[in-house]
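Only one protein chain is missing from this complex, and each of the others stays in its spot.
What follows is chain A.
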Amino acid sequence: MTDLNKLGLAEARDLLRKGETTSVELTQSCLTAIDAAGALNAFVHKTPELAMERAKAADERLKGDDAPAMCGLPIGIKDLFCTKGVDSQAGSRILEGFKPEYESTVSQNLIDNGAVMLGKLNMDEFAMGSSNETSVYGNAVSPWRRDNDDAELTPGGSSGGSASAVAADLCLAATGTDTGGSIRQPAAFTGTVGIKPTYGRCSRWGVVAFASSLDQAGPMTKSVRDAAIMLEAMCGHDAKDSTSADLAVPNFEAMLTGDIKGKKIGIPKEYRMDGMPGEIETLWADGTAMLKDAGAEIVDISLPHTKYALPAYYVIAPAEASSNLARYDGVRYGHRATLEAGDGITEMYEKTRAEGFGHEVQRRVMIGTYVLSAGFYDAYYNRARRVRTLIKKDFEDVFAAGVDAILTPATPSAAFGLGEMTDADPVQMYLNDVFTVTVNLAGLPGISVPAGLDAQGLPLGLQLIGKPWEEGDLLNTAYALEAAAGFVAKPRKWW
């Protein structure tokens, strides 16, 4: 069989079960695709030997009748996850050469489930960015291009390498992380599916921290069914993360019935932004009609504090980052600056961090330092946390009124060109997260589903937001939307 790398998780799993392929064949097919896709710069640390070793072990395990769902399935892991003995740099120079002595809980859960890691995936430095242009490895490139135009496009960020790799069939699926939209925005830009689960569903242990009260891991896949399979494998209670939820993990795949009759879907009026492209409006209206046709009840809702989500995020996330990134001091791991005679420990810290952190990370650490500094803590940080309480309450009120899920656009535009935003001020880049960041602030699950193409042939996504801990119900609504949208476009191969 050819092109095994083009399979999704569910199809590959079923073929493995029927004995029609092997994990070694699937893995080899992906490794070949990865080697031919250097132009995408998606895989930044390749682990072919480790992958073949795990594939062989998976094939042995598949001979028994108790092999877990992901057994033998080759995937990519975002560079933010610590993987034992394998470079884990979070896309930063400051972690150059860092090889963890331990495995993150999420990647360990995937190993225990039999998944085969092909390597580590490109990302924005410390997950700070919306275009994968802040990475120490250089830009990840989208496999998608505009019609009749060779300009290189962003796969989105921060999980840009994950999105590019899944869309280009370099792996069957990948892990991502999402602090303000870093799974859902790249998924929308590349015609893939990405879900950020409820805060606490996936353990954060061993995931390099950006903003601890917002960070969540999740799967990036080729279908909603694949997202259900992989999310179940990734999540679960972990004593090593005090914010990990001690709740049973449902069989998400079994909840994909496609039946959403009587479900109440909210359409929030505040997400209709000034200057939103007509194509996004149309896509949203089409998606609404699809859910209605599938039997859902559509209701107009209001989330009055939506406008304040981005400014609140750009206080809270940098504040937490400035604290989390204080650990990069040139002492325990990673880069240390070469010192001059007479330099003391303060010079070591300052030079190490100036050399090791890129521009965007430095900027956010300093903004965080400022909003937490004496005299400004109340005016900025505490005010932002109060606004966050109000944003969460907006959602609680809507769910209390009987709404089951909320439909919004995933992004305010299709993917933009690499370098196109270079001269824009930082706030322009931050606006990419305008539809996704509310979900992180409220700790809710959100999923991006590919729903159409724009006039230039680029994918556009819709976002569904669900109730806390009800990822199963959310995935089922997404499954119905996916079926109705019938998105099958793939990028034409140029790399």
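A few points about this structure:
Throughout what follows, a contact is a pair of C-beta atoms (placed from the backbone, for glycine too) under 8 Å apart; a residue touches a chain by one contact, two chains touch by 3 or more; residues count from 1.
The rule we apply is simple: contacts and distances are computed from a predicted model.
Comparing "CO or xanthine dehydrogenase, FAD-binding subunit", "Glutaconate CoA-transferase subunit A", "Aspartyl/glutamyl-tRNA(Asn/Gln) amidotransferase subunit C" or "Probable peptidoglycan glycosyltransferase FtsW" against the UniProt entry of the hidden chain yields the protein name "Aspartyl/glutamyl-tRNA(Asn/Gln) amidotransferase subunit C".
Only one residue in the set A:143, A:443 or A:461 touches the chain that does not appear here, and it is A:443. Checked against the full complex, the one of A:288, A:362, A:413 or A:456 touching the unshown chain is A:362. Mapped onto chain A, contacts with the missing chain fall at residues 97-101, 198-200, 213, 239, 242-243, 245-246, 305, 307-308, 310-312, 314-315, 322, 326, 329-336, 339, 343-351, 353-354, 357, 362-363, 365-367, 369-371, 373, 380, 382-390, 392, 425-427, 430, 441-443, 468.
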